[in-house]
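Shown here: the complex without one of its protein chains, the others still in place.
And then chain A:
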Amino acid sequence: MNDEKQQDAGVPEGPPEKSAVIAFTLNGTAVTVHATPDRRVIDLLREDLGLTGSKEGCGTGECGACTIMVDGRTRLACLMVAAQLEGRTVETVESLADSDTGRRVRDAFVTHGAVQCGYCTPGMAMAALAVVRESPEADRPAIREALSGNLCRCTGYVQIIDAVVHVASEER
């Protein structure tokens, strides 16, 4: 862990002189990327770093499909720009299985039938991870509330809530 990695983010959006060097921790690894400071984090992750687990459902902060964690709090990658990551600790869905809690979230989503098309799922799983980490005492209504910023068009949420309620009960 923490071995210094250089990542060239390619700078497709502008001339090289506009690009900045941004250093942060990504899924437990220190990374340095070259990107324009205003590059959207969702594009940085998906296009430049190949981490396509985070999805873009709206690009305007309304759907939650791009939910990641920055310094342990959920953030929307479509509303953040690269410069805001400097010195931060970023977790994406690709690191979900790196922690016990994350693995429990993953397994509960699978066994409770929380996944259909799966496009909301990575963002939903990150939001779920945040709830069970921060407030494992949350009951069903509180979990509904906590996930209300993440839209799912397929499931009707019942089985997603089932999964998160289950993980929360395990975490208590």
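In the analysis below, contacts are C-beta pairs under 8 Å (C-beta built on N, C-alpha and C of every residue); 3 or more make two chains touch, one makes a residue touch a chain; residues count from 1.
Here is the rule we use: contacts and distances are computed from a predicted model.
Peer 1: Pick from "Xanthine dehydrogenase family protein molybdopterin-binding subunit", "Cytochrome c1", "Electron transfer flavoprotein subunit beta" or "ABC transporter permease" the UniProt protein name of the chain that isn't shown here.
Peer 2: The correct option from "Xanthine dehydrogenase family protein molybdopterin-binding subunit", "Cytochrome c1", "Electron transfer flavoprotein subunit beta" or "ABC transporter permease" is "Xanthine dehydrogenase family protein molybdopterin-binding subunit", the UniProt name of the unshown chain.
Peer 1: Hey, which of A:30, A:79 or A:151 is the one touching the hidden chain?
Peer 2: The single option touching the absent chain is A:151.
Peer 1: Spell out, residue by residue, where the missing chain touches chain A.
Peer 2: 12-13, 46-47, 50-60, 62-63, 65, 92-94, 96-97, 105-106, 109-111, 113-122, 125, 144-145, 147-161
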